[in-house]
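Data first, discussion second: the structure below is written as structure tokens.
Left out: one protein chain. Kept in place: all the others.
Our next item is chain A:
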Amino acid sequence: MIKMYPTFSIDSMELTPYLFFSGKGGVGKTSTASATAVGLADLGKKVLIVSTDPASNLQDVFRMDIPPTITPVPTVPGLDAVNLDPEAAAAAYREKLVGPYRDKLPQPVVAQMEEQLSGACTVEIAAFDEFANLLTKEKVTQGYDHIIFDTAPTGHTLRLLQLPSAWTNFLEDNTHGASCLGPLSGLAEKKTLYEATVEALSNKDRTTLMLVTRPDQGALAEGERAARELSDIGIKNQVVIMNGIFEVNSAVDDDIADSIYTKQQQVLKDMSEYMRSQAIYQLPYVPFPLTGIDSLRKFFTWRSEGLGPDYAEDISFLPQVLPGLQAIKEDLMEKSQGVIMTLGKGGVGKTTVATALALSLAKAGKKVHLTTTDPAAHIDQVLKDEHISEFLTVSRIDPTRETAAYREEVLSTSEKELDEEAMAFLEEDLNSPCTEEIAIFRAFAEVVDQANDQFVIIDTAPTGHTLLLLDASQSFSKEVERSSGEVPDSVKKLLPRLRNPEETNVIIVTLPEATPVLEASRLQTDLQRAEMSPSWWVINQSFAATKTTHPVLRARAIEERIWIKQIVDVEAEEAVLIPYMKEELIGSEKLLKLVMEGDNNAN
């Protein structure tokens, strides 16, 4: 049975004044939000589109510079745009706090302050602050029929704001409570502002949450998580937009197209009860990039029917010959130990790449330990091959379990000392999001510590911020010495090891598409700030590296060349290319094939 949903269309829907588009990177959140904004403006509405995403590509989508002040989009009458930059807001906040003390306190003291004020939550809260200001300013909102946000606050931010302790902490200026609320501190008048914002968000007549997702497992799981979290907090008016539904063209016989279609349909068939019960609309898998007003106007009405094989010119797909994954393996074969980390946003295939490399090294007789944080990594199937399992050991880092274990450890060491009230206070600190990051970081450090006589391959890494926090102003080693807590040996050795290119290979995994490449580039910058430099970029699931004849996929392949060129010319020290694979890569045999494929010659 073919899964079909009504096509998302702004003409046939009653849209609330506020529309929040939520979804993970690469699902088409900004494109969908922008196309909606253009569509509504074309219907004669007065529309404002707002971006609070630090990685916003609103300017790419509209092909114009979008400043942090409200600016008309000249090609679309009735549409204004604004790009609020929470990172700049967080930096401004930091400067507001630290600035006055630059002359008054010694430099290392100022550095320590800055380091503590650079957390990820600072940026997240600053983003919320930005749109709270906008949403509650009647002078601004009155002029618009619709205000469209290309991001949504996370459940975490909203929960944090609902903690009574968050407010008592800063309003009463005692020493307890969650510290992530930095940018809000001391501003009592904001309480009303945030309450009004949360109320506007939960009002179904005013706000709709548009959950953009794709028919793939990872994106759906992430979408469901966000949907549930926001619904729990009271934002129940939700619509799911299933973006990128692929249609088979009956005029073309193409096994890659068939496989995409089959995979998508399977994912939709297996979708959870929860997602099924949502109001779902679909949007097609389009062959053109969603940048520029013309593309945005086509987006909601485009159909693949009737596209002939000549839709995309027959061209030589690849800009140049790129090696396959086996080039990385050959490089690594010269060593017999070291840390290999595959990094990338969810859904780009970092677990697949990590597992394939681990298998191929083990098959070649190298001792390998593979660790994954991905619950769907099918580790059992990997280990079925006995010859490989002689050399390969596998483990999992489970973020939920690690966090629980860390909480347990902290609470049990303190239990003897603390009474109930004090315990409650400690538990509240343990609810801070830093706890999960630190817990995973410790598990990560332990795994990396095993890289003394073998390869340790791991599909995750701490963020540059975590590393920087430990390292900023050279305080890491000092902190370690001074702290009377027992810093595990593995933590002490970690950073020097990760920075040493002899000991550590960082591999960035991405897809040859706009958002994943931009996100990967940001990841790389973040790591470079922590003085780690990625040695390889893996470009995964490339249609350009296949011989597809499907018109839509060919058009995609042509588009990919821009991003492949960008990676090769600008981003990567060295790059490899993996063609789109028809089969699900489960089991060691199929994964190994990924490394065995030859060079991706242009053809």
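One rule holds for everything that comes next: a residue touches a chain if its C-beta (ideal position, glycine included) is under 8 Å from a C-beta of that chain, and two chains touch if they have at least 3 such contacts; residues count from 1.
One rule holds for everything that comes next: contacts and distances are computed from a predicted model.
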{"item": "Chain excluded from display, named as in UniProt, from \"Ethanolamine ammonia-lyase large subunit\", \"Iron-sulfur cluster assembly scaffold protein NifU\", \"Glycine--tRNA ligase alpha subunit\" or \"Arsenite efflux transporter metallochaperone ArsD\"", "value": "\"Arsenite efflux transporter metallochaperone ArsD\""}
{"item": "Residue among A:Leu15, A:Met64, A:Leu97 or A:Ala405 touching the omitted chain", "value": "A:Leu97"}
{"item": "Contacting the left-out chain in the complete assembly, out of A:Leu105, A:Val267, A:Ala364 or A:Ala405", "value": "A:Leu105"}
{"item": "Touch criterion as defined above, residue of A:Val140, A:Val410 or A:Ile586 at the omitted chain", "value": "A:Val410"}
{"item": "Residues of chain A in contact with the chain not shown", "value": "97-98, 100-101, 104-106, 108-109, 112-113, 115-117, 119, 174-176, 178-179, 182, 185, 409-410, 413-414, 416-419, 421-422, 425-426, 429-430, 432, 434-435, 438, 441-442, 470, 475, 479-480, 483-488, 491"}
